[in-house]
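Here the complex is missing one protein chain, while the rest keep their positions.
Our next item is chain A:
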Amino acid sequence: MDVGFSLRSEAVGAMRTAMVSAENLQLTLKPELSQEEQALTHSNRSPKETHKVGNEDLKEMLESNKESLKLEAMKRVVGLIAKGKNASELFPAVVKNVANKNIELKKLVYVYLVRYAEEQQDLALLSISTFQRALKDPNQFIRASALRVLSSIRVPIIVPIMMLAIKESAADMSPYVRKTSAHAIQKLYSLDPDQKEQLIEVIEKLLKDKSTLVAGSVVMAFEEVCPDRIDLIHKNYRKLCNLLVDVEEWGQVVIISMLTRYARTQFISPWKEGAMFDENNEKAFYDSDSEEKKDQMEAKTYIMDPDHRLLLRNTKPLLQSRNTAVVMSVAQLYWHLAPKHEVTIVTKSLVRLLRSHREVQYIVLQNIATMSIQRKGMFEPFMKSFYVRSTDSTHIKTLKLEILTNLANEANISTILREFQTYVKSQDKAFAAATIQAIGRCATNISEVTDTCLNGLVLLLSNRDETVVAESVVVIKKLLQTQPTQHSEIIKHMAKLFDNITVPMARASILWLMGEYCERVPKIAPDVLRKMAKTFTAEEDIVKLQIVNLAAKLYLTNSKQTKLLTQYILNLGKYDQNYDIRDRTRFIRQLIVPSEKSGALNKYARRILLAPKPAPVLESAFKDRDRYQLGTLSHSLNTKASGYQELSDWPAVAPDQSVRNVEVIEPVKEWAPLVGKAKQRKSDEKFYSDEEEEKEEEGSDSSGSEDSSSSSSSSESGSESEEESSEESEKTSSDSGKSSSGSEQESSSESESQQKKKKKTKKAPQKKSKPAAADSDSDENGNGPVAPASSSSADSSSASETDSEDDSDSDSPAVQKKKSDVKSKPKVEVKSKKEVSLLDLDDFSPAPTTKAPKSAVLSSSLLSDLEGLSLSNVSPAIQVTTPSFGPVKTYELLHHMTGKGLSAKYHFPRQPCLYQPSMVAVQVVLTNSSDHSLEEIHIGDRNPASLNLHCFNTIERLEPEASVTVSMGIDFSDSTQAANFQLCTKDDQFSVSIQPAVGELFMPITMTEQDFSKEQGKLLGMNETSETIAMATANTSSQAISKQVLSVANVGVVSSTQNNIHRFAGRTVSSGALVLVSLEMKESSSALLTINTEKSVMASMLLRDLKQALAQA
């Protein structure tokens, strides 16, 4: 030790000097030194080194200011971790380096942190801020790795930070970061399962992601966190199917197994009831068209759901994957989902996997074994691939044997038996024994060969190897039991061999046979018993038991000859060492030997002992494995592994297919991936009003760039890219359309008078829009790829036309009246309460698109009026005020396609809810665009059931083309989690959901500047979220700022004495927590945005939204 220590300190000293001098000297000298240094470090790593000393030494190196020394130290530390040695005491020294610039050093520190943070939670917290900073780094790689490490640190106290980071990253521009956030979801969930609900939200969002990079990871997160929320999959089902080919291979495995489960719950069984698999129609498999037709002809009632077919079709190419796990998962998908005759296409690929590594063979053979029990025909043509080689390992051999046995039938049994003959001679005796059992099974299954097998087995009885003989005897015993009539010869033969057989199990089996069939061999059996009486004491227990058995049976059938022998044996047994044997002897004696005490059983002794016994069934060990899904761990182990998800049975009736419909029915094109949900959503946004689109512009722009990146990712296959680009161009054209109309709007909001004019003119396009809507309807029904975007841009252009010509004063109140006429009676009272806002709403709705009565924005001048109003209202206390900003965006609740004519839009009127103060008021505009009237529109089930919701009264009747506005109250509990409920008509139910933007969860309040500062002072530290943001130059005026902020959030303006600081205040609706927003203008169009609230989650979301709003003109 001492020597070691001194050596080491010497070495370290020498090394350090070497390093220092190396630094001082120039490069020319370095080579020799480095060799020396290497030698020295090497000696440091000698296995003898003790921890203490080694760690002291490392600590010094870590604390030095030489990068290279630190790196070297970290490498050694990681080496220690890799070896499983404890290096936790270095934590303080290591954690200091977390912000180091050197990337490799940093990475090693990360490795260390992740390993030990759980043990040193307090110290680990020191590093958190570094990661938080890195999460904002412009480099996506750094953001991703920061998130990876942050989420890997298992310290419960940082859960909220992780949650925030995940939410932010889930909306990151870079798909790589989003992928990482999907991984982080699982980590956070395992650290704190209470976050489930919030995490599900993120998952739901990420599921909509259309990047192939993200798909696999988010499905993995879904499987881990909420595998039962199958409803989240509906809308993404087709997208996932279509993306599948381009997803990385590991993701494919996860997605396929999830889709297998999904499909089992959503489609009806393609397996014809009671129909047997026709083994001879393999030809049809390759011709999918004819096969489909045939399918339909055969079973007129069954027509495969196109989505079901889509899944099967899109997974098929993956059978050609180089990744064995992918091939296996496709195979199991076909096994569990495909019509019986189509399953055969997986055979070749599975057989191909047998060429792979031993472990792969093992798993694949297990699965084939299970499959081959039910479907011999699938693998029979490949029988020879399962021939055993002497070099195979034992478990492979046994599995192959199992499969060969399963495949045996009348036609091939001779080939298989010939093959078995070779195996019986194998040097691997366990395998030889297994082969004998297999022969036994073949013999019972195929009656033609029973005799041949029996004779073969009898021949084996003279084998020199004991295990072979023993196994043969056991198998023969079983075989004889199945057909005992004509085999006394064999029993005699076995009796003759009895003396040579030493294996206890075999001897016992022969004795049992003798006893059971003693009447067939009346001469031999007593003789055998005689011999056994002699050797009784020397036999194994199992043999002794059978001797007693034999004696008893002979006593009953042939008591004349065997009475004495039996008594002798029973006496021997009485004093045996083994209590089982003593018990048995006692029992038998009471049973068979008549005595004065013997009870009623005595009479039945013969019937008890010589009762006909059912023949044992020789069947596969894999018989019951099909209760597990193929390819799973549970299947492999034949026990239920933890976390195993049962594959549900097919539903008797298919659930609603339309849940998978995405807005526009996509062209049913064979191989068109990437026509997904996400894109549809994009085009949805074009339904929004101009103002809204302005706001969204940045968003859609950025997503546009994403589009292009993902389009290039899919451009490998020509057809996809074409589609992609056409859609792209569509988008850009509509973009330009809307931006022009947007600018128009801007200018219009210059003065109030102009605004008024606008109001009037806006009316016209709305009226006009009706027929246009019908047009696009028919388009959509006609299944064509409708471009709602283009139609909307066309409309908006028509809007601008009418703008110029239609200056007539159609009075807005009149219009309003018309509207209200349409509305049904029960609503009147509610309506009167909100007349003011409705007036705004209806009047302002410019409806440049066909679909919706649109919301409008207040002109900035009007806004300033309102502002003034609220200013004049200043009260000493903090007070909830009326909203300082009118209705904003309208969202779609139910599209008339999915709603079978019923469409619904909703918006947040930003008024205190009438029903309960903790509720957010929501107004829903219901429109009937079908050609018949809809009755009894009401709200049905809600989800979660605890959702606090104030429903509107049932609408008795809604005429075609009519619309009605109703108001509801929803308690969102201060979260942006969507409120899901059902919108019901007399005949139908539609699941809809309202997801509030975070800004809608507030109510504006007024307060003085002093109060504001005071409250702000109470909400510092963890409650403060701030960021420096870039402002669009157009937004630097205080009016513009107010406008932007108020458009995002329902907050009140707080008057400010400082020109460069803008303040806004609000309360969250449910809990009433204070939310203070302050914006401090800095030079050159940047600003510091600070949000103070206890609700840090909401703060960060609000921050993001505000940032976005302020950054755009």
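For the reader, a short list of remarks on this structure follows.
As a working rule, contacts are C-beta pairs under 8 Å (C-beta built on N, C-alpha and C of every residue); 3 or more make two chains touch, one makes a residue touch a chain; residues count from 1.
Here is the rule we use: contacts and distances are computed from a predicted model.
Between the listed names "AP-3 complex subunit mu-1", "Aldehyde dehydrogenase 1", "ER membrane protein complex subunit 2" or "Autophagy-related protein 13", the UniProt record for the complex's undisplayed chain reads "AP-3 complex subunit mu-1".
Across the entire complex, the residue among A:167, A:187, A:234 or A:1063 in touch with the chain not shown is A:187. Considering the full assembly, A:82 is the residue among A:82, A:538 or A:611 that touches the omitted chain.
The chain not displayed touches chain A at residues 22, 27, 30-31, 34, 37-38, 66-68, 71, 75, 78-79, 81-84, 102-105, 107-108, 111, 115, 118, 139-141, 144, 148, 151-152, 154, 174-176, 180, 183-184, 186-187, 190, 213, 217, 220, 245, 248-250, 253, 257, 317, 320-325, 327-329, 348-349, 351-352, 355, 357-360, 362-364, 384-385, 387, 389-391, 393-395, 419, 422, 425-427, 463-465, 631-634, 636-637, 639, 641-645, 671, 709, 712-717.
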